[in-house]
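Removed: one protein chain of the complex. Kept in place: all other protein chains.
Going by the order they are written in, the chains are A and B; count residues from 1 in each one.
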Amino acid sequence: MNAALEQRTLSIRTNGRSLIPLGEKVQGALQASPFTRGLCTLFVAHTSASLLINEGADPEVTRDLERFFARLVPDGDPLFLHRAEGPDDMPAHVRTALTQTSLSLPFANGTLSLGTWQEVFLWEHRHAPHTRSISLTLIGEAT
Amino acid sequence: MNAALEQRTLSIRTNGRSLIPLGEKVQGALQASPFTRGLCTLFVAHTSASLLINEGADPEVTRDLERFFARLVPDGDPLFLHRAEGPDDMPAHVRTALTQTSLSLPFANGTLSLGTWQEVFLWEHRHAPHTRSISLTLIGEAT
Partner (left out) sequence: MNAALEQRTLSIRTNGRSLIPLGEKVQGALQASPFTRGLCTLFVAHTSASLLINEGADPEVTRDLERFFARLVPDGDPLFLHRAEGPDDMPAHVRTALTQTSLSLPFANGTLSLGTWQEVFLWEHRHAPHTRSISLTLIGEAT
């Protein structure tokens, strides 16, 4: 059977540095599509927010991820000369470089094929609230 | 010509923290498909194992990668509060965050288009053996 494609955009309002679960919204877009199996590619159109798949069950995991990245890429590090938007400006770009801007998720039977413990997150790296745009490209089959 | 898609699952038994070459198994799945060219997307359905493309010729490279990540994300780091499964639990999640959960590989003439030195690895980040599931989505053309 031939594959077809669809595109959609999610708009997510963030409220400071944090990891925001996206799985339910992506699953919703999938259900609104004609496809039962295929590949869903997420792309975040920003350079100070990124995508991440990690453990979604214990909230201590995302807090530990945040602690690790805050230590690895400290806000206000004198190494950084790009500080136009403040001490979290360049760290946000580095954290984005170390994680993902695009992610491809398989789906089957109309459902994302995530593992038991996996959640898809948008990671807002800035302390100020932002509106983040995530584009979804679904390549799939309707069976 | 129209594109079509196929999905498959690889199951890999790991034997403690290590990098396990996947290229041959992925190539096998490709050969079992009707496609001669296209894109093969790997997705590992876990949060303490990840995917990586790196040098596969000199085994010292994967040992150096292991040494670097062990220093960057130390087991038992007191920074981490998520320790339910032991000192390598949270480091495994961080190492997964710093590498890949999904990877897309082009293929042509029925063969993965990897560079001379490239190998695709599953990186088991836990010290205990696990069975890891990797899904393959092939989007391709049969010529």
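Quick notes on this one:
FYI, a contact is a pair of C-beta atoms (placed from the backbone, for glycine too) under 8 Å apart; a residue touches a chain by one contact, two chains touch by 3 or more.
Predicted model only: the values in this text are computed from it and were never measured.
Note on the undisplayed chain: of the listed residues B:84, B:108 or B:128, the one touching it is B:108.
Looking at B:26, B:53, B:90 or B:122, the residue that reaches the missing chain in the full complex is B:53.
Contact between subunit B and the unshown chain involves residues 1-3, 37-39, 52-55, 58, 60-61, 63-65, 67-68, 71-72, 98-100, 103-106, 108, 113-118, 139-141. Residues of subunit A in contact with the chain left out of this view: 2-5, 7, 41, 43-47, 72-73, 79-82, 84, 90, 93-94, 96-98, 100-102, 104, 133, 135, 137, 139.
Everything that follows uses one rule, which is that only the chains that are shown with their structure count from here on.
Each chain gets a centre from the mean of its Cα atoms; for subunit A and subunit B, those two points are 19 Å apart.
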